[in-house]
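Removed: one protein chain of the complex. Kept in place: all other protein chains.
Coming up: subunit A.
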Amino acid sequence: MVMQPASTELAARTAAVISEMKNLEGPLIPILHGVQEEFGYVPQESLPIIAEALNISRAEVHGVFTFYHDFRHNPAGRHVLKVCQAEACQSMGSDAIAAQIKQTLGIGFHETSKDGAVTLEPIYCLGLCACAPAAMLDGEVIGRLDADKIEEIAEEVRK
C-alpha cells in the first residue's frame, strides 16, 4: 500500500515541483504532471497550494485537474495497465481481451489489486490500431494482445 505523505512534507514536495515549473508558459498542466510523478497521484491537498502559487483560484485548478482522466485522485498500483477500448481495437476483439485480463488479474477497470501490484484502466486509442488489440503497461505499448501475452503481463506485474 502506498502511504499518504504527511501534510507538511506534502506541501514541501508540492512546492518544489511548482518552483521548478512555475516559469513555464501555461504552467498548470506541467505542474499537475510533475506532482503526479512526485506522488504517483495528485493529492487533493496539493491543489490549493498550486492555486496559491500560480495566483489562480481553487476552482480553476480543480476544473483542469478533473478534466483530464490521466490525473489520478488516488495512488495507483505499482504497475498500471491500460487496455485500449477504442473502435479499431474493439473490432479486433478487445472486449474479450479486456474480460480475460479482468479475470486473470481479479480486478475490473479503474481498480487496483489488493496487493497493490497493478491498476487496470481503459484507454481510448493508443495510436496502435495496426497492431490491435493494444495495451500499455507502465508507459510501454504492447500490440496484438492474446492469451499468451496476457499471461506474460500477469507474470510481469506479480513479480
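Worth pointing out:
The rule is short, and it goes like this: a contact is a pair of C-beta atoms (placed from the backbone, for glycine too) under 8 Å apart; a residue touches a chain by one contact, two chains touch by 3 or more; residues count from 1.
Here is the rule we go by: contacts and distances are computed from a predicted model.
Missing from the rendering is one chain, named in UniProt as "Formate dehydrogenase major subunit" (options: "Sugar ABC transporter permease", "Formate dehydrogenase major subunit", "Heme exporter protein B" or "NADH-quinone oxidoreductase subunit J").
In the complete complex, the hidden chain is touched by one of A:R13, A:H33 or A:H62, namely A:H62. Touching the chain that is not shown, out of A:V17, A:L47, A:L105 or A:L145: A:L47 (per the contact rule at the top).
Remark: the residues of subunit A touching the chain excluded from display are 44, 47-48, 51, 55-63, 66-67.
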